[in-house]
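All protein chains of the complex are present and in place, except for one that has been dropped.
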Amino acid sequence: MLKTEELQINIGPQHPSTHGVFRMLVTVDGETVTDLKPVFGYLHRNHEQIAEVNTYLQNMPYTDRLDYFNAMANNHAYAMAVEKLVGIEVPERAEYIRVLMVELTRILNHAGALGFLINDMGAWQTQLAFGMREREKILDLFESVSGARLMCNYFRFGGVARDLTADFMPRLKDLLVAMPAFIDEMERLLRENEILLQRSEGIGILPKDLALAYSVTGPVLRGSGVAYDIRRAEPYSIYDRLDFDVPVGSVGDVYDRILVRIEEMRQSKRIIEQVIAQLPDAQGGHINPKARQNVRPPVGDVYARVETPKGELGFYLVSDGSSRPYRYKVRAPSFINLTPLGDMCRGYKVADMVVILGSIDIVMGEVDR
Amino acid sequence: MPNVSADDLRVRLGRALPGVVQEVYPLKVAPPPAQGHAPAAFVTGDTLVDAARVVDAALYLRDVLGYAYLSDICVVDYLTDGIFEVVYRFYNVEGGPSLALKVRVPRENPVVPSLTPDWPGANFHEREAFDLYGITFVGHPYLHRIYMWDEFEGFPMRKDFPKQGDKYIGEDE
Amino acid sequence: MQDVVNQVINTSFGWGWPSWAIALIGYLIVAALLFGIAPFQMLFLTLYERRAIARMQDRIGPNRVGPEGMFQPLADGVKIFTKEDIVPTAADQWVHFIAPCVVVAPTMFMFAVLPWGPGMVPVDMNLGLLFFFAISSVSAVGLMMAGWASSNKFALVGAMRAVAQMVSYEIPAVLSLLAIVLVTGSLSIVELINYQGGLFISTRDVASVPDWGLGWFIFSPVGFLAFIAFFIAALAEGERTPFDIPEADSEIVAGYMTEYSGMKFGLFYLAQYVLNFLLCAITSIIFFGGWQGPGVGWLYAQAITPVNPQGGWVFNVLAGVLGVFYFLTKTYGFFFVMVWIRGAYARLRIDQLMDFGWKFLIPLTLVNIFSAAIWVGLTKWGAADGLAFVEGWSPLVRWAAAFGVTLALNLGAYLFLARIFAQSQDERARQDDDVLEQLTNVA
Partner (left out) sequence: MTTETQHGSVIVMDRRRGKLRAGQGLLQGLRVVWDHWAGSFRKNDNFSKIHGTFTVEYPEERLPMPQAYRNMPVLLFDDESGHELCTGCYQCQRICPPQVIHITQAKDPVTGKMVPAATEFIIEYDACMSCGFCAEVCPFDSIKMDHVYELSTANRAALTMRKAQLNRSISYYTGIAPGLWAEVQAGAMKKLQGSIKRRPDVIGLAASLTEKIKARRLELAAAAAAAPAAAAVSAPAAPAAPAAKLTPEEKAAKLAAMKAANANKGAAPAPAEAPVALSPADAKAAKLAAIKAANANKGAAPAPAEAPVALSPADAKAAKLAAIKAANAAKQAEAAPVSVETAVATAPLDAKAARLAAIKAANAAKLAAEQGNNE
């Protein structure tokens, strides 16, 4: 083994495959990564301080900007936090609509995440294009109910802003016709492909105990074999009435994360079908009429969390009795999932490092806050 | 699924590690208004532990009670009470609600022992707390600013940080 | 070309010029033609690739500039020409400047031995195949120069990868061709094409088959395996997905091209696409009979050639047109396959690429050479060569025997090697403990 000199490379902040302005300070020995330090904050806007000068309702659109891939899920977490703090009832139908939106969000996020992951592996956009096609369909649905594609701002304290439109359900049913075909196609592209297996099998292994110690969440945690899904572990909303399986990996490498994401799309579709079946008719009301939007919660603190597609998103609110939160803390999944990146990449090649980062599926809007 | 309530935790923790649990004293979160009645004081229901021995308490949670999943570390700046409160939130992988440990340190020299050696996942949480609140975590292997650039002065999330017209933003903002 | 020129000048006008003048005029015309053609190939291929891959992704692709985006490549060309040419101050100015030329020049040379149609080859070298690949590997030098001169870490890594890949994939490419050369017994490309007359069976193997210009090598087990190996190697040569590791945009920004801009960048692209065209062309020539196809042979037989001076020169033109048509159809077909693969697959890692080349492709081609030897023995040799027992067989039987034996051999070898290779990859993939214990706390 001949002695080689180590080289320091800055991957990013402007780099094709760091999702957003994100920098990895890599020390490579030849092509092997010996050390990696994630450096970020380029997108930091002190979201939490902005939230402290806003009223509770005014923060709702800001939560959209956290993880702009699944704004609905962020809305859900924040709405739940405030409802717990004030004690607002959410009508049945509103809960179902919320779950419907969040599961749609899960599908579109995973479709996009898988596409971007394969792009990082060097495919030329095809898988991403297929994912984006389905994503566009779902965004059309969001637009028709909430008025915006990405920054939905759809949830309100005690319900949702608008009831489902008349043409929503037929379009959703059409979408569910296409969904299995899409997922199977994705699986045929990803699951057996020898090249992809070589790139993903045994890459970026995060063992079970280490995953727990790093407190990663979402598909990364489940890919490592920990069956921890908040929808199942601490059921919120109406998830205790819905049947769905929790897919977990066995090794904890990139391949397991891919498999888990594919399976989660299937489970989300399953949930959506149940929701359509159980959805109460319109007199359930899409929002609690007694719920005031300009809330003045009593003094106290609350922590509410949901399972967003990327993992556990939690909001810790402290109220001083005024109409603005005294403290507003976001526990962002992408941010925490980045913690083990350095360890996951150590000992692998430069090419694998990019793939591992893609398999974590981060959104810088949420990491930098 | 296991379900240890906060009071339950306080009792068991007090029994297992005498002297760790502190008495919860009420906080007047906001300064009392000029007129009108002041809002009620804030008495937390969570367990308040001694700052110096938070690691022991956390290890007890992990090893004895099985709350191994450190979900969140959050700092709250109670300016009027002159303290920082650090909130550690633990979950059990079996499921169930969370358990929170709270630590109160004076605003003058906020020093807390670091959990990172035992929970690598606490790394970024503590760096964020250091960056935005200036809380020093003793024993943290790499305690640097994480969001702000390294030359930044001051801790922007503190309640007394100038919201306008500081040297970075400029008067016009 | 020269016989056409000869026909026009000496026969039609009856000027009786000396043969060297004829040759000179012929070469000049050909050279001018080729230098005109090469860039247009590149322009066309870029549009072709973009449209095709857009279709594969349910998109439409560039269709704004001109009808169906016909002039998009020209617009891109104008843009590239008008771009500022930036040379990093830390770069080695001269090497940085020379490198693109060094990359482009060999690709132009390679046109010299490329037959476009019957009798339409610039230079009919009897070492044509060797020349082709010898020249093609020169461009690796240019890539190394580019990567080293731009004094950029990404560029350096990219150049290293490029050279390693090119050098190691020359070998399977040449080895797979060696099998074909064994069968034909010649290194001349024209000879190679002439060999592929016939109908699924080459007329050279079995004289009795009709010559429909369909006796391609792809129809024989040897040729097929050689084709697979060669095409994979060609993908690596041309730096196409899944072997586009040297300019892996998601890892090292643009590889050795990172620090290039303006027309220098354009030259790299020119070189790359022309090289891709040439590789597709040589694939179609070696394994799919080049201009061979129904009708060409007959037409060319009627035409004026040194062998039959009294023929209609119209047949020359007809044969040429038909031959070029067949040739280009096959070539663009192969380019479509390249685009198709690019649309479908991810990229290999550099070490996996090396594994694949050395541990799978080269053994496969070696086995193929062995079966090529069997093929030659069974079809051509006789008692004189020590194979007395095949003497009695009819050519068809000999061909069938060769086909069966080589098929069995190649198929067995492929499956065997595939299993071995997959197992070895699994072992590499399965993480052993020393990496796991490296996973200590991040600091």
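For this structure, a couple of remarks:
In order of appearance the chains are A, B and C, and numbering begins at 1 in each one.
Simple rule for what comes next: contacts are C-beta pairs under 8 Å (C-beta built on N, C-alpha and C of every residue); 3 or more make two chains touch, one makes a residue touch a chain.
Here the structure is a predicted model, which is why all the values come from computation and not from measurement.
Within the full complex, the chain left out of the display contacts the shown chains A, C.
For the options A:E89, A:E136 or A:D209, the residue in contact with the chain missing from this view is A:E136. Within the complete assembly, A:A148 is the residue of A:V39, A:A148 or A:V302 that touches the hidden chain.
Of the listed positions A:L259, A:V295, A:I336 or A:V355, the one in contact with the omitted chain in the full complex is A:L259.
From the options A:V248, A:V275 or A:M353, the residue with contact to the unseen chain in the full assembly is A:V248.
Where subunit A meets the chain that is not shown, the touching residues are 54, 57-62, 126, 130, 133-134, 136-137, 140, 143-148, 151, 153, 161-162, 165, 171, 174-175, 177-178, 181-182, 185, 188-189, 191-197, 201, 225, 227, 232, 240-251, 255-256, 259-260, 263, 267. In the full complex, subunit C makes contact with the omitted chain through residues 52, 55-60, 340-341, 343-345, 414-415, 418-419, 422, 426.
Methods note: only the chains that are shown with their structure count from here on.
As a whole-number value, the distance joining the C-alpha centres of subunit A and subunit B reads 26 Å. Per-chain CA centroids place subunit A at a distance of 46 Å from subunit C. Per-chain Cα centroids separate subunit B from subunit C by 66 Å. Within subunit B, contacts with two or more other chains are made by residues 120, 123.
Among the residues of subunit C, those in touch with two or more other chains are 441-442. Residue ranges of subunit A in contact with subunit C, taken from their complex: 7, 9, 15-17, 31, 118-126, 129-130, 133, 189, 193, 195-199, 201-203, 205, 207, 210, 253, 339-340, 342-344, 346-347, 349-352, 354. Against subunit A, the residues of subunit B that register as touching in their complex are 1, 29-30, 39-42, 44, 68-72, 74, 76-77, 87, 89, 91, 93-98, 100, 118-125, 132, 145-149, 156-157, 163. Interface of subunit C with subunit A (complex): residues 53, 56-59, 153-154, 157, 241-242, 244-245, 248-253, 342-352, 425-426, 428-431, 435-436, 438-442.
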